[in-house]
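As you look at this complex, bear in mind that one protein chain is not there, while each of the others sits in place.
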Amino acid sequence: MEPEVYRQMGLTDEEFERIKEILGREPNYVEVGMFAVMWSEHCGYKHSRPVLKLFPTKAPWVLQGPGENAGIIDIGDGQAVVFKIESHNHPSAIEPFQGAATGVGGIVRDIFAMGARPIAVLDSLRFGPLDDPRTRYLMGGVVAGIAFYGNCLGLPTVAGEVYFDPSYTGNPLVNAMAVGLIEQKDIRRGRAAGVGNAVMLVGARTGRDGIHGATFASEELSEASEERRPSVQVGDPFREKLLIEACLDIIKEDLIIGMQDMGAAGITSSSCEMAARAGTGMEIDVALVPRREEGMTPYEVMLSESQERMLLVPKKGAEARVQAICRRWGLEAVVIGRVTDDGIMRIKEGGRVVAEVPARALTDQCPVYEVERRRPAYLDKLQHVDLSHLPEPGDYGEVLLKLLAAPNIASKEWVYRQYDYMVRTDTVAGPGGDAAVLRIKGTGKGLALTVDGNGRYCYLDPETGGAIAVAEAARNLSCVGARPLGLTDCLNFGNPEKPEVAWQFYQAVTGMSRACEALQTPVTGGNVSFYNETEGEAIYPTPVVGMVGLITDIEKRCALAWRREDDVLILLGETCPEIGGSEYLAVVHGLVAGRPPGLNLEREAAVQEVVRQAIAAGLVTAAHDCAEGGLAVALAESALAGGLGAVVELASSLRPDYLLFSESQSRVLLAVPPAARDRVLAMAREKGLPAAVIGRTAGRALAVRVNGRTVFNLSLGEMEKQWRESIPALMAR
Amino acid sequence: MKFGVIVFPGSNCDQDVYHVLGAVLGQPVDYLWHGDTDVAGYDCLVLPGGFSYGDYLRAGAIARFAPIMPAVIDFARSGGLVLGICNGFQILLEAGLLPGAMRRNDCLQFRCQWTYLRVENNATPFTNRFREGQVIRIPIAHGEGNYYADAATLAELEANRQIIFRYCAPDGEVTPAANPNGSVGNIAGIINREGNILGMMPHPERCAESLLGGTDGRELFASIVDWWQRGERLGA
Amino acid sequence: MLLAKIYVTLKPGVLDPQGEAVMGGLKAMGYEGVTAVRVGKYLEVQLDLDDRQEAGRQVEEMCRRLLANPVIEQYRYTLEEPAGLSTEESPRG
Partner (left out) sequence: MLLAKIYVTLKPGVLDPQGEAVMGGLKAMGYEGVTAVRVGKYLEVQLDLDDRQEAGRQVEEMCRRLLANPVIEQYRYTLEEPAGLSTEESPRG
């Protein structure tokens, strides 16, 4: 085979040699294609596998950790939560609407592949600044695409995050997370067990969409490839909705051994992964695969990434019943092969064998690369920028208004009002709070969901930034009264072959792992997205954490909105002069520099425990974590959410801007009725935590005094205008 | 009183309505499959929200030809109670059971939000637990809820008091700012002339339990049950 | 084999927010000469029929019953011998 052929598919000379060694012969074109996709970074985790081993993945409540389509966590009463996050960055950069839409479709399939009923979607987005028309086009398309797919499926998109920074201008990030609910007895894993069992393809017909690399010069392709093939797929949420219902009916009747969605690398990856997990082999006849287009080659059928398809291994004799259920839902279901006992993926076209490869060679024998890791040179420069002599702002009210209008802080309602966040009638708290809260019908319990990550912190110190992503996600859950149980992560980085990116990656995972240990939130799965670069410039290293928590009594949940006049405001935790990497520094001083705030994980765990304890004891009327924009923004957000102001009195030796806008971690702002004040303070004292009474709720303005001097007194109306109208105004340009 | 919730391919609020009628109101309720052709034995049919057939051509356009629709149309024409919510409303329009048509929201985006509605007519099987002029709060979630009818049809709707809900401000004033989708006359829901077929874009099933932030929707379903239990029948 | 090309547009009096938005977009991009935009649907329906009259009758009916909503939309169509669909999608049944 000409080196050009496999090189164009992304294989190196060494990898090709290794394939020859495994097979004991020269691979044919179809086989090279299968190896190329399975050994791609996306499927093979060539540059990340050893590092991902750092993640803690076990806890008594983890029913399924990494290695399956999605992770599973026990929530009691025989039920479990199934969840995973995935990136669709590059397709969304090319075709934002369809790229984002199919991203939702893909992650939802991972959930019902485990047998779970999907119940919610979350999204984590990163774009460049909104003054760029292309960014507005991207954001408009991405949000509409997520809305199009999720709304049509009848899945509420209940939470998410959107950040803007020039580092994402050429390479936006679109990460989608899906969550499902399952009776534990219904859990299915992606295993092709039972020699002789049928292998069935259910759902959409197979077309030429998404075949990697598009055009290759080869014998098999030459006659068929008149036109450049699209690499971006069009999503069909209607068909996916039917697919969900059909698959869940099939599970209910206990007709299958295992199933798997078809995402990247289509039939190739789903079939060999199912076989490898079960230690079996598989024989597939591509001639049996229903096509959308004529003249498709075996290569194209095996590599097509057509959406809305599932691979099922039914129990013996259940094929006809599976077909009947699918037919009822208007879907095709055909037997395309059998499970075999020899560990080989044998692909046929009619009677002719077109590929013969050990399943495990594709999945487990993918090469792993240890890249040299080097601390990037920019860090020394940025971390040591002297931030102690910044000019002090003259008007703090103006600064706060400016921060409230900053797109990273401003209301994201423009985004989430396009998402149906209420369908399924379980959304007790939708987008806009620290975490979404869903009730679990038939129980008194609730699920709390959030997705978090701060790329700027990670850029300035990936280890601390990684740890903060985990800590903040957990803190968000604690603020609604939930105990964090586990997380799924999406690791968005640049080119891992660059030592600096490899270093960032390693550091971030190390930091995340430390936080996972300390907060007892194991990793149950995730996704790695490398090569997020434009013209050689990488995005900020951006690990995104999707976390799930449990509220044992849904009546004892909490939100950020102040609800009662004369409640006492308590700040739990300590404010340090930490404005490195802060929104204040970026928006007011135009600087991305310094070190991100420090994180003491013991302190963090204690703060969260006190918050949960106080909420569970019914002592708290509102809780909100201090994040971007610091204490001042936290106060404003709680005020705006409840339509109620406050009088705040701070005493501190810090300069007011440090005090108000520092993003020190492990701080939570509580509102408690006067009668509960002493008990909450005592709870904090018991854990050795700083806790200060800083004011009380009152009126229709937010008045803050520092050491007796009024630093600002803003009406809710003024603040609301900046905060609510900023993004709509930018998008309307 | 027995309810039937029709399941079209792509319906996605069927389970929500079923939950409210069954678990919240304690009424007997069944799912009815779009491929069936019989609705005998039911006292009220609900066409739920969702994206029947993907709403790919026009919302409700393909669903209107589902095998169950002739039976639904017969049921409705002979005075049976029919409630179409969101996509269900769109299907009723396409089927010609209610006048007018839906266009895309004037903002060209999907909108999910709470809305205030003014109850324009409470003398119906669906609204009798409300006061006339009462302002209620029910969420919407749709991309094609921009109701249109020509001037003659509108005049007729007005004259016959067929406009049941209008989007309004919290104080009940019907203003352009309170209109989330561009509907003519801020119309959010209409009834047929005989008064047994209600179509509305807002989702009452989403606000039937206080845990979800409101209970005005429960009153709408309870109105139907009350009306039935009082033994009232249309034209009687 | 006949190919129907069907154009569904909003009736003249019906406001076309999509058209307005496209016009706004074009003007913002500097196309000052644009004075009006209307957005409609374009469908290609391939028919396994050779009788033009029968095909015309069927297409007319499809438009009236399904493809256009007569309350707000109007339609017109042409019937052609196909050189293939404009997008060459393979036929399926």
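For clarity, chains are labelled A, B and C in written order, and residue numbers in each chain start from 1.
Everything below uses one rule, namely that contacts are C-beta pairs under 8 Å (C-beta built on N, C-alpha and C of every residue); 3 or more make two chains touch, one makes a residue touch a chain.
Every value quoted in this text rests on a predicted model; they were computed, and no experiment measured them.
Q: For the unseen chain, which displayed partners does it touch in the full complex?
A: Taking every chain of the complex into account, the missing one touches A, B, C.
Q: For the chain left out of this view, which of A:18, A:42, A:136 or A:208 touches it?
A: Considering the complete complex, A:208 is the one touching the chain left out.
Q: State which residues belonging to chain B touch the missing partner chain.
A: 53-54, 56-57, 61-62, 65-66
Q: Which parts of chain C are in contact with the chain that was left out?
A: The list for chain C reads 1, 7-9, 19, 22, 25-26, 29, 31, 33-49, 55, 58, 62, 65-67, 85-93.
Q: Residues of chain A in contact with the chain that isn't shown?
A: Given the touch definition above, chain A has residues 94-95, 98, 204, 207-209, 227, 229-230, 232-236, 238-239, 292-293, 306-307, 330 touching the missing chain.
Going forward, only the chains that are shown with their structure count from here on.
Q: State, to the nearest whole Å, the distance from the C-alpha centre of chain A to the C-alpha centre of chain C.
A: Measuring from centre to centre gives 40 Å for this pair.
Q: Residues touching two or more other chains, restricted to chain A: which are they?
A: Not one residue of chain A touches more than one other chain, so the list is empty.
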